[in-house]
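A single protein chain has been omitted from the complex, and every remaining protein chain is retained in its original position.
Moving on, here comes subunit A:
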């Protein structure tokens, strides 16, 4: 009994301190005692967020509370506390329903007029068995989300030795690492006929020779998509002429030439400053008798 009374006395007092909006309205009724509290609240509202009340459900034994669910509902005054989040702009936009149908003109035989076509059509096949649930896998990310690493020995301006591809053995200058992890590299073209090209980190030897490329601006549009090989894939009537339509001969586009010029002109100036570097870049790397790669210092 005494306990209950104390609890009920606690309720109005705590209510005012604990709850902000509904509490504020109620304190208007109980003026003298609560005015101080409400003033405090306004001041405190700005500083602290919410003072959480201790558990209103005293523990009888571990896991067992004194009051039932419905009693707690009343004790916590949840009948008053019903919040909805304010409607955000996104939700407002979402209310605009997307277009369900589109009207298209009728051609062909019954020319003229228009017909209404659904944009999103019902599926034309339902499998007899549901698709089996896939097993959960952990940490298997798609390629685009892989972590890209770069060896510490490769920094912008490093001279690299290409080991594979048509430019094997050539010494080349590293510019930057692209989004897929491949290295953007340039000859420069006038020195060793290596254009702006991608190279794979694993098939490259990083030498300790570095050129200062700090101020060089590489155009932003040089990405993987720019360098990716293009494949035509839409022969409408496959009547044996497939191979002619596919692009066999690679043609150097004007954009590539202009990009090459833009980058190389900046780099060539810096290469000229280092004596003998130009000749070094022109030469190719090779092994001969008595030269062992594991003993060489690059």
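Just so we're on the same page, a contact is a pair of C-beta atoms (placed from the backbone, for glycine too) under 8 Å apart; a residue touches a chain by one contact, two chains touch by 3 or more; residues count from 1.
Following the convention adopted for this analysis, contacts and distances are computed from a predicted model.
A.B. asks: Assign the chain not included in the display its UniProt protein name, restricting the answer to "V-type proton ATPase subunit F", "4'-phosphopantetheine phosphatase", "Large ribosomal subunit protein eL14" or "Guanine nucleotide-binding protein subunit gamma".
C.D. replies: Missing chain, UniProt protein name: "Large ribosomal subunit protein eL14".
A.B. asks: Which residue among A:77, A:161, A:178 or A:262 touches the omitted chain?
C.D. replies: Selected residue, touching the omitted chain: A:161.
A.B. asks: Of the residues A:203, A:226 or A:280, I need the one that contacts the missing chain.
C.D. replies: Once the missing chain is taken into account, the touching residue is A:280.
A.B. asks: Applying the definition given at the start, please give the residues of subunit A touching the unseen chain.
C.D. replies: Spelled out for subunit A, the touching residues are 159, 161, 171, 207-209, 276-277, 279-280, 283, 285, 295-298.
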